[in-house]
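Here's the structure we're looking at; comments come further down.
Note that one protein chain of the assembly has been removed; the remaining protein chains are unaltered in position.
Showing chain A:
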């Protein structure tokens, strides 16, 4: 049977994102760990860029918080990619309307909810960093993300009921 191009592309993209996410989380973790032995160098760079008035302890702590949020984001993202890959595999196998996929969708919903909460934490860190007068990108709350969380939970419920209805219809003549 010829493989569906969309599914083939989705599988490849999801695998790539899964690996990139792990790499990014590992880099954040390494940077966080190195921020202690290399604190002197980091402080020197910050002083060189922002001058002596900067509260170095607060600035370094804020950077560490940012890295921690990055690691937590990677941990939250992982189940999204892994569960989506499993769902795509069931579509390829020709039997996606199963209770397991409803559970996977619900897991994705929880992961998205965790990401949204982390986004709020990220916003707090960004605000903190901007108060320290450090260069930082702006942050706006993601309304679309919250809608996606609700949508995924509703879809998971629809999927679960659909899978049960299909089970009821199985072996119906």
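Throughout what follows, a contact is a pair of C-beta atoms (placed from the backbone, for glycine too) under 8 Å apart; a residue touches a chain by one contact, two chains touch by 3 or more; residues count from 1.
Heads up, the rule we're going with is that contacts and distances are computed from a predicted model.
Enquirer: Please identify the absent chain by the protein name in its UniProt record; candidates are "Putative transcriptional regulator", "Molybdate ABC transporter substrate-binding protein", "Carbon-monoxide dehydrogenase small subunit" or "Protein NirF".
Expert: UniProt lists the chain left out of the view as "Putative transcriptional regulator".
Enquirer: To test your reading of the contact rule: which positions on chain A touch the chain that is missing from view?
Expert: Residues 168-173 of chain A touch the chain absent from view.
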